[in-house]
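Everything below concerns the one structure shown next.
Missing here: one protein chain of the complex. Every other protein chain is in place.
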Amino acid sequence: MSVPQTNFKSPFRFRRASHAVLTSRDLPKSREFYTEVLGLVVSDEDADTLYLRGLEERAHHSLVIKRTVGRPMCERIGLRVFDEEDLDRARHTFEKLQLACEVVDLPFQGRTLHTRDVMGVPLEIVASMEHRPRRDMQVQEHKGGAARRFDHYQITAPDIRKLADFYTGLGCRIADYLMAGDHPVGVFLQMKDTPYDLVFLERDGPAYHHCGYVIPDVQSMLRACDTLGELGWGDCVEYGPGKHSVGHSYYVYLLDPDGHRVELLLPPIVYMDGDDAPHVWDVTQVPRATEAWGLPPRRSWFSNRSPFPDVEVTHPAPGGSPVSLEDFLQMAG
Amino acid sequence: MSVPQTNFKSPFRFRRASHAVLTSRDLPKSREFYTEVLGLVVSDEDADTLYLRGLEERAHHSLVIKRTVGRPMCERIGLRVFDEEDLDRARHTFEKLQLACEVVDLPFQGRTLHTRDVMGVPLEIVASMEHRPRRDMQVQEHKGGAARRFDHYQITAPDIRKLADFYTGLGCRIADYLMAGDHPVGVFLQMKDTPYDLVFLERDGPAYHHCGYVIPDVQSMLRACDTLGELGWGDCVEYGPGKHSVGHSYYVYLLDPDGHRVELLLPPIVYMDGDDAPHVWDVTQVPRATEAWGLPPRRSWFSNRSPFPDVEVTHPAPGGSPVSLEDFLQMAG
Amino acid sequence: MSVPQTNFKSPFRFRRASHAVLTSRDLPKSREFYTEVLGLVVSDEDADTLYLRGLEERAHHSLVIKRTVGRPMCERIGLRVFDEEDLDRARHTFEKLQLACEVVDLPFQGRTLHTRDVMGVPLEIVASMEHRPRRDMQVQEHKGGAARRFDHYQITAPDIRKLADFYTGLGCRIADYLMAGDHPVGVFLQMKDTPYDLVFLERDGPAYHHCGYVIPDVQSMLRACDTLGELGWGDCVEYGPGKHSVGHSYYVYLLDPDGHRVELLLPPIVYMDGDDAPHVWDVTQVPRATEAWGLPPRRSWFSNRSPFPDVEVTHPAPGGSPVSLEDFLQMAG
Partner (left out) sequence: MSVPQTNFKSPFRFRRASHAVLTSRDLPKSREFYTEVLGLVVSDEDADTLYLRGLEERAHHSLVIKRTVGRPMCERIGLRVFDEEDLDRARHTFEKLQLACEVVDLPFQGRTLHTRDVMGVPLEIVASMEHRPRRDMQVQEHKGGAARRFDHYQITAPDIRKLADFYTGLGCRIADYLMAGDHPVGVFLQMKDTPYDLVFLERDGPAYHHCGYVIPDVQSMLRACDTLGELGWGDCVEYGPGKHSVGHSYYVYLLDPDGHRVELLLPPIVYMDGDDAPHVWDVTQVPRATEAWGLPPRRSWFSNRSPFPDVEVTHPAPGGSPVSLEDFLQMAG
């Protein structure tokens, strides 16, 4: 029942969750969603790929969307390390853990390491990307949610403890650790100083649940939702606006045209000093572990996710499943 | 299928929806809800009655809450006419319509007419109230939603056409008229220049559905919800935050400790010139007549209401019922 | 030293301040300012005239801008009465007061009365305009300040008492009456239910000081200012953002490319019941009659105004002049 300890002597250090690589069956529709609704900027694009970044981001992209004819997937989640030496040490570390590594050459980003974590989640690790100018001051061009910067991932997986051990072993800190009695059901991992870079929740997986972008204020959140409504996509506001109790942030969850989920969140609190002990919650004792007020998420929010390619999805040990909106309404009678 | 016409020669003119009289089984809890969550100001109170007003209101109260040991009810809805002559003409008009009238003397308000509308809704009509200072500039004292002013009522009733004929006959204008095919299912009536003072929707009734208060901005809406969460009343955020398609406004619906519903809405648009034709919607043709995006309201929002005392509740003609969240989720599978 | 009394038996009733007619030396620049910075919608335009309206306005225009080669002016201020009969009675009333009247035929608006008030301010009075769809729900198109609706005028004039007598005689109510000792120096006149439609302040005149548009929130105010900065017009933020003490509203004052001044204000409070007595302020006793905090306006805000055509400008009786930013800084040493 102990909480995994951060290895502060990890041979390399992650800097942050940095980008996602998704696939889409309709690239123009994706483009409309991410530029008009989220307000991302197109850094580059060709017939098969779209590179997007938030308004204040200097790194070339935080979202890559590739055309597919198959089922839309999350190809990889991107992590960033501090420098090229760190990247070498990361490769060495992963190889020692028997996790296959490949160094690849990709447009607009530095030397890139393709590997997987202990659960099989496909990772793309970089130390650098090309720079593009920040666009946060060009208010006249801002659209929809005016998304500022990439913040975090959420991934579902059947074995939270295993993932928590793996990532704390690589220097990640635990912000929140969710237990159901003495069984871990969620871990919120920090690389940078915000509440989390990587969130793993216990459900079938590994699978990609969502990524989150920071937006400037709740007016921008409404503007994103209103734009969805105008575009005839009002059903794509899947959950919220609301406020998380774990994580401190205001949220809305949107579905893109391929069903990939994205969270817009207000500027989060900052864990400035890196000296917070993990906050351990027993979700069976906390009536509102997800939302500070209002209704729980609908079942689709729990069960729908984007698959990773070539990963076996397994089920967690049987046990309590989270209370969905459907469950809640049925209990409410 | 014609829309009722406003009688611009009505013998008297309503000014606006002005106040509600509710009963509560726990006055201190009510006080906490309305002052801490909504941010209303207590104008006066004694052991049995609480008089509340919005931050910018000069009239003594827009909400009266009386102690009860029975079932919490809406005793009366309050309407305001222009002056004392109007009040006399109102009495005369109601009596000619065979609607019993009584002039009563109530604290803090001028001569008061008690009567009922054509459906039996208990009305309280006044031409004046005592004045209290506006508190909108005393930002340091503002709490929760910082509710500024009373805006409107919503009432459920089985015969919309009858009510629309009655109130347009008394000079009210129709902002929105909701049809299901050729059958009226809702009417949004204007007295002042905002989208509506009195809303009637076809369901069992007459019964009191909610009243609405205008708040300054969406930050205040979140502050009201957050305060509910802190007070352990997070379940009382029944619906929203969201945006109405009919009515143009951003909303959240809260339940007070007795189950009375209240809407907080952002500053509405203004119908400045009184020359808008009624907007007629066929709800069977409009996919999103209630909310511009997101989920429909849960069943309780449709079915729970505060009763009026001594009023027979009847059912509308059988027909399509609105799509509740429960229906929606079931259809979504 | 008495305050003028409203004539509630005026033969006709104004509905509201409705539109302004300005001239510009550079129509494309004006268009850019009013659409990109304020966020107004172009209802119609030709080579010589631009018709603009706010996002929630149904009336065809609230601002008309005409090309000129001469000095930019305010040709007329527009007022609206309730109906065509009112317009006839207005004409009759003005003629009885020896104020020359002319009924003219203008595009997009109903029968129009051109006349002047007792001080020579050129008025354009209408009972109707063509309708255009509201655009407040089309959030995707909104720009800059997303200005919602026309709110009020401010005019400088040498004889406040004379104007207050004239307009209260025509049914206008006084919201605020500013005295310097026993000498009136300002009057805030209401036609609709917001704090003011017509403001007259004692200075050289009559001349047009500014008109005000209501914007949704302070985020929109910043967006208007930021857009000005991006367009290289950052000097055109003449005063604010700040908060008025008289009038209760948050403001920013901008200068258009011809030097016409426009105020953006947050949704104002509502004088719902028409039963407020005039608020009388002695400006010599109130340390902050203009701004609730921060610095006073710079001298240009007091002294620069748009002239009316063919109106003799006279000076008020000598007396205390308002404390400008320049005076304030000099006193501060």
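Order as written gives the chain letters A, B and C; numbering starts at 1 within each chain.
Everything below uses one rule, namely that a contact is a pair of C-beta atoms (placed from the backbone, for glycine too) under 8 Å apart; a residue touches a chain by one contact, two chains touch by 3 or more.
Quick caveat, the model's predicted, so the values are computed rather than measured.
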Sole contact to the chain not displayed, among C:Ser43, C:Ser128 or C:Gln219: C:Gln219
Touch with the omitted chain, as defined above, among A:Arg89, A:Arg111 or A:Arg134: A:Arg134
Full-complex contact with the absent chain, from A:Arg16, A:Arg116 or A:Arg203: A:Arg16
From C:His92, C:Arg288 or C:His315, residue that would touch the chain that is not displayed: C:Arg288
Residues belonging to chain B that touch the chain removed from view: 36, 137-140, 143-144, 217, 219, 223, 226-227, 230-231
Absent-chain interface as seen on chain C, which is shown: 218-219, 222, 225-226, 228-229, 233-237, 241, 243, 245, 250, 288, 291-295, 298-300, 325-326, 329, 332
Absent-chain interface as seen on chain A, which is shown: 15-16, 18, 56-59, 80, 82, 128, 131, 134, 136-137, 148-149, 192-193, 216-218, 245, 248, 266-267, 269-276, 292
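Methods note: only the chains that are shown with their structure count from here on.
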Type of chain A:chain B copy interface by residue overlap (half), same or different: same
Rounded Å distance, chain A centre to chain B centre (Cα mean): 42
Chain C, residues touching no fewer than two other chains: 137, 217
